[in-house]
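All protein chains but one are shown in place.
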Amino acid sequence: MIAQKIILNENRNVTLTAYIQEVDGEFGFNKRPAMLVIPGGGYAMCSDREADPVAMAYLKAGYQAFVLRYTCTPKGKWPLPLMDYEQAMDQIVENSETWHVDVDKIAVVGFSAGGHLAACAATVAEHKPAAAVLVYPAVLKDICDMCQPSMPYPHEHVTPATCPCFLVAARDDRTVDISNSLRMELALAENGVAFESHIYSYGGHGFSTGEDWIITNSVCPRLPRWIPDSIEWLGEIMGKLTRGGFTEPVRAGSMNGNFTPVLSVDCTLSHLLKQSDEAQTVLAPMYAAIEAVAKARQFSTEGLMTAVGNNTAREIMEMVQIPAEAIAEIDKALHRIVNNLEG
Amino acid sequence: MIAQKIILNENRNVTLTAYIQEVDGEFGFNKRPAMLVIPGGGYAMCSDREADPVAMAYLKAGYQAFVLRYTCTPKGKWPLPLMDYEQAMDQIVENSETWHVDVDKIAVVGFSAGGHLAACAATVAEHKPAAAVLVYPAVLKDICDMCQPSMPYPHEHVTPATCPCFLVAARDDRTVDISNSLRMELALAENGVAFESHIYSYGGHGFSTGEDWIITNSVCPRLPRWIPDSIEWLGEIMGKLTRGGFTEPVRAGSMNGNFTPVLSVDCTLSHLLKQSDEAQTVLAPMYAAIEAVAKARQFSTEGLMTAVGNNTAREIMEMVQIPAEAIAEIDKALHRIVNNLEG
Amino acid sequence: MIAQKIILNENRNVTLTAYIQEVDGEFGFNKRPAMLVIPGGGYAMCSDREADPVAMAYLKAGYQAFVLRYTCTPKGKWPLPLMDYEQAMDQIVENSETWHVDVDKIAVVGFSAGGHLAACAATVAEHKPAAAVLVYPAVLKDICDMCQPSMPYPHEHVTPATCPCFLVAARDDRTVDISNSLRMELALAENGVAFESHIYSYGGHGFSTGEDWIITNSVCPRLPRWIPDSIEWLGEIMGKLTRGGFTEPVRAGSMNGNFTPVLSVDCTLSHLLKQSDEAQTVLAPMYAAIEAVAKARQFSTEGLMTAVGNNTAREIMEMVQIPAEAIAEIDKALHRIVNNLEG
Partner (left out) sequence: MIAQKIILNENRNVTLTAYIQEVDGEFGFNKRPAMLVIPGGGYAMCSDREADPVAMAYLKAGYQAFVLRYTCTPKGKWPLPLMDYEQAMDQIVENSETWHVDVDKIAVVGFSAGGHLAACAATVAEHKPAAAVLVYPAVLKDICDMCQPSMPYPHEHVTPATCPCFLVAARDDRTVDISNSLRMELALAENGVAFESHIYSYGGHGFSTGEDWIITNSVCPRLPRWIPDSIEWLGEIMGKLTRGGFTEPVRAGSMNGNFTPVLSVDCTLSHLLKQSDEAQTVLAPMYAAIEAVAKARQFSTEGLMTAVGNNTAREIMEMVQIPAEAIAEIDKALHRIVNNLEG
């Protein structure tokens, strides 16, 4: 493995450290996924405990790992840290051949203020990561304003295009209140973005990987599992690295098709019900099948429609055993109809 | 182990099944903790997959386990299920000697509609459990009204007296939207109630223990860990059963003392700052110490006060090394001052 | 779940306790696997800590669970405990319809003296279990003779027909020396029997499931995982219970076909090399392919043959890409040739 430190901005102490593992030969693949580690420190410093030790964890899992040390006060203020992030991503993409990085599989992990920066990467940055791991992230106005004025509050910028997120925090965090993570999750839920979240009963703030040699507070024994759990989750979202190359992802970044420009069978029933008459005509076979089921089981059709309202048309049509070709045809027809996002 | 089925109400099919393990002899203790299992089923049925299999899991962990089958439509409506719960708790308490149950260590675990009932147990019931495990619980108006009209929405009834909760759900639940769990967590956070939460990326609705022989959907591989995790958490909250009896709990049900009738050093700084002049006088030594620290490190006093605002007075005074006896004296003085909850 | 205590022999205090879970309905299967729990106690008692708590663990995993309390001194001696075991198995098989047990999937788990009895079940009993979990089992002469004279030493009775075993012990066991488990493993290895083994650095003797409420010694934190690990392993050997019934096993009880009456492509190369000229003729295509590979890579043919000597003919022929139909034909031809076990 090669360790390389690249100075992104000398005046502002901005650096990108690259840890690059081998490919080919015995390994049987020539691209690896990448993880960009963004340590915290209230935008006043970059914590060493949230830098290399985190990189090591993802290196072990087969990732190329990068540590970004970004602009901190008093060297500079927002939006400089975000610009440092963009520059780091530029570097990784530009060197992707040399560094054996699959550019579609670059994730970020950020802690505290770095969690804020990672959440901004997921929402407002130009270079969007494939997935973001947010560890006790600063999100809400109170804490953001305390760090630096004029920073965005990431939960306000979540859209259906936000990348999938994995959130980790401790309930007893006295520095960044747990409501920061909860509000971020609510925003992801409202926008149909995929996520996973683990809020541990105790661990305080700044536990990093949660390992004995890093922690300063007592942490609950379940907490250090967030690292292997996040790795397993990233494999579901981006595909897993194996000797034969990457497997297909088993989960999509969006929970349904409600937010795409045109309709599809991956929209939910409740969303489709609010669309144009044209859409309703296309979906007539599904409605008929639902009615038949309701009749057979003596349910009210309306009640049944409400009960499965959050299911996608695809899921419902599979349940009522409409043949795969018929589903494919309905999907094709829906793709010709513009999605009315207002519903 | 003895298995016993008690009919609580014959007409409405309400039963309490008790699984009672031995004590004394080789075991070295004479009381066990208890878990009351409340299966789901939209208040239209009680699912077998969320009944005995869950009881087995807590039996293995040393608990006495009870399964409540409560009133479902069309046999009856809310508040009958809640009354069934109260009757079940009455039974457990009344038989606690015979059943070797420590009445201070009775927890509940509920699923879906049963999660709603368990959340009501935690908030509006007369017999409050020591802790509640809420698995894909129905909480919000939409889903509650669909089950039965006039049921309480538990998140609206959370108070600082609500028992600690452990929440489990899957992000892709199409039946009970993930916002149900998130809103419940926010209510717990706002009321200073202890909790832990795991939202898994996929698993759908109704996964119960998540084991292969129970699940009907595909679940993410991390999901089945919620059972051992909840057991570990319950041990932190209620104390762990060992051969020598129960250990002391390592975590309190409340995050701080902000909600008790009188003040204490377990109130947070930001809460104490909003109290009477009398309180400020008592706390003068703490303020002086904070100021000294700020001066020494060239911080603004105000900034430092904001940064540690969510810490308790006890935590702050320990950080600035005020002697234990002095802290105890300040605590005693604060206990004589009524807590102004409005702040 | 139903709990039922059956008296097998009143004078000798021999009982079989049956814990029977439901099938059908929501469960989607009508047979479960079964686990017969055999507690320890030096053949002088049956420990409660190694009885019900163990049954609970397998119940949770979907098993029907049975606890055998067998003849102990001074009520009687060997071979009475073995006869009690046979009687218990008779009961389970006879009642398999009522008890919803798949008779091909009955496993045993035994502890200490009960581990001796379980190892005898695996080797010398008439009713062989499908798999045996042996926890700090007594195996060797010293400890066996101390319990009761004239008992068999199970490692001396291991044959290729012995069922797969899962062994668990602690290195610092002062009562049953760790060499008991090691000698049993060696016997299994020499007879090509499948096994898995976990020897934990500390835990002493008698830790049962290793949970806090059961242990009397300090145990290493990895130790309590033997229960879920054994369940996962049993699923590999016997097939896993799912809603759709049992999956196919992913592992066989034997490591190869070296011990069956006739030859097959599942025999190892080193074993086949010692067989008749007829066998060598059948295997000529494989030998030719190995020679070709050796030539191509500039290895000595003999060296390559030695290096893959423990591989089965099937594995080798797949490696050198002999077509599946050709392998099937060779297998068919080998099945007509008697296996010379002396080699």
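We just call them A, B and C in the order they show up, numbering each chain from 1.
As a convention for this text, a residue touches a chain if its C-beta (ideal position, glycine included) is under 8 Å from a C-beta of that chain, and two chains touch if they have at least 3 such contacts.
All values derive from a computational prediction rather than experimental measurement.
Among the chains you can see, which ones touch the chain that has been omitted?
Displayed chains contacted by the hidden chain, ordered by label: A, C.
Can you say which of C:Ile7, C:Met146 or C:Val262 touches the chain missing from this structure?
C:Met146
In the complete complex, the non-displayed chain touches which residues of chain A?
Chain A touches the missing chain through residues 1-3, 19, 21-22, 25-27, 29, 47-49, 52-53, 55-57, 59-62, 209, 211-216, 235, 240-243.
Determine and list the chain C residues touching the chain excluded from the picture.
Within chain C, the residues touching the omitted chain are 146, 171-172, 174-175, 177-179, 182-183, 185-186, 189-190, 194-202, 220-222, 229, 232-233, 236-237, 251, 255, 268, 306-308, 310-311, 315.
The criterion applied here is as follows: only the chains that are shown with their structure count from here on.
Can you give the shortest number of steps from chain B to chain C, where adjacent chains in the path must touch?
Minimum number of steps from chain B to chain C: 1.
After a C-alpha superposition of chain A on chain B, what does the rotation angle come to, in degrees rounded to the nearest 5?
180
What's the distance between the Cα centroids of chain A and chain C, rounded to whole Å?
Those two chain centres are 44 Å apart.
Counting only Cα atoms for the centres, state how far chain A is from chain B in Å.
Those two chain centres are 29 Å apart.
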